[in-house]
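Take a look at this one; I'll ask things after.
A single protein chain has been omitted from the complex, and every remaining protein chain is retained in its original position.
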Amino acid sequence: MANTNYFIERTIQAFLTLICVFALTFALLRLMPGGPMAYLQARLSQSNQDMSQEQINNMVELYSSVHPSKPIHIAFFDYTTSLLTGDFGRSIWYNQDVIDILAKAMPWTIFVSAVSLFGTFTIGITLGAVMAYGEGSRFDIGSSTVAIIVTSVPFYVVAVLLLWILGYNTGIFPTGGRVNSSIDPGMNLAFIGSVLYHGALPISALVIAGFGARALSMRGNSIQILGNDYLRVARLRGLSERRIALRYVGRNAILPMYTSIMIAIGSLFGGSIILEEIFLYPGLGYYVFQSLGARDYPLLMGGFLFITIATILGIYIADLTYGLIDPRAGGDDREAF
Amino acid sequence: MTVKPSDRETSTDGGAVTGDRSTSPFHTTADVEETRAERLKGTLDIYLLAPLRILWHDKRALFGLATVLFFVLLGTIGPYLVEVPRSSDGPNALAPFVNWEFPLGTDGLGKGIGATLVHATPAMLKMILAGAIFSSGLGAVWGIISGYKGGRLDRFMMSIADVVMTIPGLPLIVVLSAVIEPRDPFVVGILLSVNAWAGFSRVLRSQVLAIRQESYVEAARTMGLPVWTIMVKVVAPNVMPFVMVNFVTGARRVIISSVGLYFLGILPFTTLNWGVMMNLAYDAGAMNNPKYAHWFLAPMILIVLMSLGLILLGQGMDRIFNPRIRAKHTKKVDDSDAAEPEEGGGTGPTTTVEGH
Partner (left out) sequence: MNAVDHSTTDLNSSTDTILEIRNASVTFDMDRGQSRVLDNVNMDIEREEILGVVGESGSGKSMFASALLDAVVDPGVLTGEITYYPERGQPIDLLDLSPKELKKVRWEEISMVFQGAMSSWNPTLSIKGHFEETLDAHNANFSEGMDRARELLADLYMDPERVLNSYPHELSGGMKQRALIALSMVLEPQVLVMDEPTAALDLLMQRSILKLLREVQEKYEVAMVFITHDLPLVAELAERIAVMYAFEFVEVSTIDDIIRNAAHPYTRALLNATPNLDVHVDEMRPIEGSSPDPVHTPEGCSYHPRCPLADDECVSEDPGYHAVTAGHDVACFHWEQSREAIPYTLPFQDDSTEANQ
């Protein structure tokens, strides 16, 4: 397979995206008139009134990794270098290194995202496949209707309703936090239980709002595949229904969804800004939200970069592994006229 | 040549469209000799009247259309019929369906909830309009040029689209709105669609690649028509259905993100919005205080209803415009089946129903 070109192309694309995002955050920090630079300068000179302008500017660079007055290309080069060496600046509000705050928050967001992603796709794919096999049945029509209605509810509405009913009104689940702080962290049952207990509502919200769309795509893909001639040939060849369901229908219907699974990681991380604020769940999104209110630009940009880098990685991995699991991938669809 | 029982039964199927691509009302290309008025009439028939006739037989799509029309009327005529709500118009936290002066009750400040909902709608329609036009328009232009021109330009344009697509939308919007602090509804709408055009341009490009091979496009090329003329007059009309479906998808995205971001106070409260109402109700303690429950619920119900309407309308349009799915529908006798393959490689205008 001529996959080397594909591999190189994807790698270049990932790097290109990374540089573009760096340029974007740099531009937002440095180039907006009356924007973050001016705000940081004003704020820092207020609390350090005896400092010279140059010292203030160095302070600004310490916090945001962007120097306000150096020539742009030098400032951008410095900015990129610091980012690539893991220096995302320093939070004004928490007065900690951005990378430390985010690195501690990241696992929680990954936990919620991964579990809900798994739940969403497991339920969606199973339901969609069952619906497709019984196409036109009462179960199919009923499930399709439910799936469409559930899909049309924005996830934050589901989140709010869950929190309202199961959190505030009945008190079954906690209304905030990610773990009971009195329990020692570690691989003990109490800690894991508490983590699951606190994560239950955010995860459920994502799964409830998300499984419908997956079920509908799985159903559509499966129906399309069930109509294919190769299925009929497979039956005549005497293959067992089990093999046909898994190797023929299942695999071929799930494959087109694979990339969307990886892309969903990006939208889950992004959606964490809303979700974690609703559930007061201190993950990546929660800190991004807090930084907004505090006008903590270094933390805001750092959070944005974290989420974006995670997404770029997710899509990059998806692109590369897709070539391994689908023999048709990597074909050139860019033929020119 | 297997004779299937339904081969000759197309007319009983839900979509009353018979025939193949060439006889379908959506694939007739305009005659060059038409007058402007005739062409307008033709366009109207192709893109409005014919779909409406088909919609009439598709109950779910009809429900979607009716819902969307309801919201359009709510935002255009509504504000003239309902007075602007003011604080202390009525008693605080009046329950709904009690006093018909305030059919949906009042909020914590005594404002009528129904009236507030109505007066929030115009700004939301502006956002939707701006956002959907922006994402569909830019996506269409980008996809058509990239797909039709091909070669290096295509590669370059698609690289840019890939970069834009990869950046997660919501954080980008949050960061941009933190720095720009948009106030005008039109600007908010565009901001909320800032990277949505890219994915659409990719879908459209693959369609253009297919259309480029069609004989009528080749004929236009052989006739020596300028590239721009071919793109505008030959290619664009043929991808119009995709653009329209994307318009609906885009509208839904704008409304869902706008309400979410206003609800959390990420966007500045310069216009009324259902999300602003949710925010105020939440801050007033709606979660703990049953008195305020209807204040919190009313905007949520509306957003769900509108989102459902847009999904159903989008899926209905998909069914009408997509010959592949239409063929599938004529094959499967049952007209009650639901959503269509969404990720089948971009052969259809895909109604994206992402959860976020």
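Note that the chains take the letters A and B in the order they are written out, and that residue 1 is the start of every chain.
Keep in mind that, in the parts below, contacts are C-beta pairs under 8 Å (C-beta built on N, C-alpha and C of every residue); 3 or more make two chains touch, one makes a residue touch a chain.
None of the values given here were measured: they were computed from a predicted structure.
Checked against the full complex, the candidates A:I8, A:A114 or A:V233 give a single residue touching the omitted chain, namely A:V233.
Per the touch definition above, the residue from A:H73, A:R138 or A:R328 contacting the chain not shown is A:R328. Considering the complete assembly, chain A touches the hidden chain via residues 228-230, 232-234, 236-240, 243, 247-248, 251-252, 255, 326-328, 331.
Convention: only the chains that are shown with their structure count from here on.
Rounded to whole angstrom units, the spacing between the C-alpha centres of chain A and chain B is 24.
Listing the residues of chain A that touch chain B in their complex gives 13, 16-17, 20-21, 24-25, 28, 32, 35-36, 120, 135-136, 140-141, 144-145, 147-149, 151-157, 160-161, 163-164, 167-168, 206, 209-210, 212-213, 216-217, 219-221, 223-224, 227, 256-257, 259-260, 266-271, 273-274, 277-278, 288-289, 292, 295, 297, 300-301, 303-304, 307-308, 311-312, 315, 333-337. Put simply, chain B touches chain A in their complex at residues 150-152, 154-155, 158-159, 162-163, 166-172, 174-176, 178-180, 206, 209, 212, 256, 259-261, 263-264, 266, 278, 282, 287-288, 296, 300, 303-304, 307-308, 310-312, 315, 328, 331-332, 334, 336-345, 353-356.
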